[in-house]
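Dumping the structure here so I can ask a few things about it.
Just one protein chain is left out here, and the rest sit where they should.
First chain written, first letter: the chains are A and B, and each begins at residue 1.
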Amino acid sequence: MESLVNLMHGFGVLADPMNIVYMFVGITLGVLIGVLPGLGGANGVAILLPLTFSMSPTSAIIMLSCIYWGALFGGAITSVLFNIPGEPWSVATTFDGHPMAQQGRAGEALTAAFTSSFLGAFVAVVLITFLAPLIAKFALKFGPAEFFAVQLLTFCSFVGMGKESPFKVLTAMMLGFALAAVGLDTVTGQLRMTFGSVELLRGFDFLIAVIGLFGIGEILLTMEEGLAFKGKSAKINSKVVLETWKQLPRYWATAVRGAIVGCWMGITPGGATPASFMSYGLAKRFSKNGAKFGTGEMEGVVAPETAAHAAGTSALLPMLTLGIPGSPTAAVLLGGLLIWGLQPGPLLFVEQKEFVWGLIASMYLGNVVGLIVVLTTVPLFASILRIPFSIIAPIIIVICAVGAYTVHNAFMDIAVMLVFGVLGYIFKKLSYPLAPLVLALVLGDMAESSFRQAMLLSQGDLSIFWSNPLVGTIVTLALTMLFWPVISLAITRLRPRQATKPAVSLK
Amino acid sequence: MTALESLKSSAKAAAITCLSFTAIATTTLTSSAALAWEPTKSVEFIVPAGTGGGADQMARMIQGIIQKNNLMKQPVVVINKSGGAGAEGFLDVSGSNRNPHKIIITLSNLFTTPMATGVPFSWKDMTPVAMLALDNFILWVNSESAYKSPKEFVDAAKTGGANSFKMGGTGSKQEDQIVTAAIEQTTGTTFTYIPYKGGGDVAAQLVGNHITASVNNPIEAVAQWRAGALRPLCVFDSQRIQLKEPIAEGKSWNDVPTCKESGLDVEYTMLRGIFMSPGVTADQTKFYVELFQKVRETDDWKDFMAKGAFNTTFKAGDEYKTWLAQAETTHRSLMEKAGFLAK
Partner (left out) sequence: MISKKSSHRKSDEDAVATHHTMEIAVALMFAAVAVVVMVDSNRVGNGWASDGPEAGYFPFYVGVIMFISSGVILLTNILSKTPNTSTFVERGQFTLVLKVLIPTIVFVGLIWVLGIYLAAAIFIAFFMAWLGKYPIKTILPIAILIPLALFMMFEIWFLVPLPKGPIETMLGY
């Protein structure tokens, strides 16, 4: 196997002790960046990019990609502990991770999140090692119509029948779409819903909405309940990691599905955030415990985390082989490659063997190192919940404010975050669902522009969405997902004989 | 002392401190004016575009060069303000009067954004510092396609009928669409223009045959050229690129003809220039002009320019202003003819 020989060579590159040091520095910085909402992997890498100038390209990319791995791991921490997604892709982790923390199972939730992140990344790296050229060709098949189909699939697999009133789901979702449309329309270059205001030019960022709706909203709710984070004090147990690991093999199917969804979304490139939502939605739909999702199911943590990390990792593949960034962080890394004088593209794997295989080897090692680093911190992070509310609450609010500001360096965003916080509180009490709102906010823009690009290509002909087997399959799959509740009902009805074994798992 | 009295006296004390501060500030200013001006705190380097794009890359490159070679005592801090096609960044600079610690790097949106969106700003609201380079545009097609020259390409587009050819580009009513519009205006053909998010996406879409052609910057498509997936037809500059090192198939950048010499009379380059806040002193501007001259002399910068096949013209002062005024007129007339001006 040529790949294996190359990989061994890559590990040889890593043997340089300085590279190992850079790896640890990168992971630690990354976790820190991941914990701080707002300061995302992309910002983190961009900020540190100039510092890597005096290093060799291989060392530089090892450190920067380790920052990225660290950020992928770190995003889960605040999601679980405080319901504040440290990174966009950990929004779905809050759905079950935070309820687990509220039940005193923060340690378990964090262990599950980190371990499944690692698994997702591992699958993606193996994929990159052995199938890189093949996958690169596959990614080229994706035009605007295919992108739209993937976004539609994400949407359809997440939006299902919840407990909430369908009108409230619809209203919340539409609010998300409307907010996503504010600002510059990328297709025509027109300004929409800015009303001459400079502050509205930048639109409503997903992260700011999420920090407000989830983070600040949660603090207000906690305060109202007089809970004051009391009774949440987790049993801090050094064995929590091992105990959680014993439970994890049960969720192998969810993990495998998450990894597949993640790799698919990273390569196409749909991105880590949609991947995490899609994986969560699918797990909810197809798991035996689906109905209990949202109440602190470990499976609900495993699903988004495997997918997010698999997507985040495999997003580097189209960047290296084609020069298309699969994620904002990959875009910054791409800039880095150009600055160091490397040309990402089909020839990178041929001409810069040492660099490419050093990077791939560092993905293996970086994720192992990352897992060790974050797992050792689990008891530490879990014990944060023991800090009294009146100390931790103002600190959380300050960190949220910093996070909201750093997204666009705009003061107004802090105020916007606060408004979202109040809205989050009211919506939660009136059971308007928040998940469709944030999903619409994150996907709305992308889906609309790919739809319109596709329409420009086809001169307004909708049949472009069934114009080739690839796009046709994805669109059909998406529609199947959307009408799944109806379909599954029909299937059960059509098989009256098997009524003794009702298809519980399909609900 | 009553509370009121103490309040008064502390207010007085504050006023005095304030005064003395101003005094100190004035003295430092006058004394340092004899020497050259230098930044006294970190310099904000605004990028009116998102992270990862061409302008962002260049800004972070400059930040790294300044840091590595110790060209400035204070650090440079890169800030992205991409809202409203960069309007947010430009408004930030034009709105911060006499702030010598804020500079901005431009792309074509310096001219196009106010014209296309109606957001009120202009290069005249800022202090021009220097032109660092001009970014080139090249007409690319997929190497599987039959077009070997711009003429063949344009003829095929004409015979194919209106909108039959699909031109991909970055953003809407910005540089790529303006070049496309200019081609349409000189040749009388029409293209379907598809706006994408970034140059890398456009190049990959062209490789995947989802579009017919693109006007990517050299750096965005060179890797695909070397891999034999894309073919450059011509460069939209007034002269050929002066780089003779072979890139692909034994051809160098210098072997790519200009569009004008191959019968497609369109010229366009994009400004990579630096501006400052309005109302800054000549001394302050001078500092930055000299700083960027030092940056240009470093090997890292020269290497970057060669990799990206930039046009390395440098301009400052009045020469730069004249260029800007002319570029604005060109943009206005191109955009007016294409119907891109905000209503």
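The definition used in the following text is that a residue touches a chain if its C-beta (ideal position, glycine included) is under 8 Å from a C-beta of that chain, and two chains touch if they have at least 3 such contacts.
Remember, predicted model here, so these are calculated numbers, not experimental data.
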Original post:
So which of B:E44, B:D135, B:D176 or B:E220 would be touching the chain we can't see?
Top reply: B:E44
**OP:** Looking beyond the chains shown, say which of A:M55, A:A132 or A:A393 touches the absent one.
**Re:** A:A393
**OP:** Among A:H9, A:K168, A:K292 or A:K353, choose the residue that contacts the chain missing from this document, as touch is defined above.
**Re:** A:K168
Original post:
Which of A:Q190, A:S467 or A:S488 touches the chain that is not shown?
Top reply: A:Q190
Original post:
Quick one: which of B:T192, B:Q205, B:S262 or B:Q284 touches the chain that's been left out?
Top reply: B:T192
**OP:** May I ask you to list the residues on chain B that touch the chain which is not drawn?
**Re:** 21, 40-42, 44, 75, 77, 79, 163, 192
**OP:** Go through chain A and note every residue touching the omitted chain.
**Re:** 32, 39, 43-44, 47-48, 165, 167-168, 170-171, 174-175, 177-178, 181, 185, 187-188, 190-193, 195, 216, 219-220, 223-226, 388-391, 393-395, 397-398, 401-402, 405-406, 409, 411, 414-415, 418, 421-422, 425-427, 429-430, 432, 448, 451-452, 454-456, 459-460
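By our rule, only the chains that are shown with their structure count from here on.
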Subject >> Gap in Å, rounded to a whole number, between the CA centres of chain B and chain A >> reply: 32
Original post:
Where on chain A is chain B touching in the complex?
Top reply: 42-43, 46-47, 49-51, 53-54, 139-144, 183-191, 194, 198, 201-203, 318, 322-325, 328, 331-332, 334-335, 338-339, 341, 343-348, 408-409, 449, 453, 456-457, 459
**OP:** Show which residues of chain B lie in contact with chain A when the two form their complex.
**Re:** 50-53, 56-57, 60-61, 63-65, 67-68, 78-85, 87-88, 91, 116-119, 163, 166, 171-174, 192-198, 200-201, 203-205, 207-208, 210-211, 219-220, 222-224, 226-227, 229, 300, 303-304, 307-308, 340
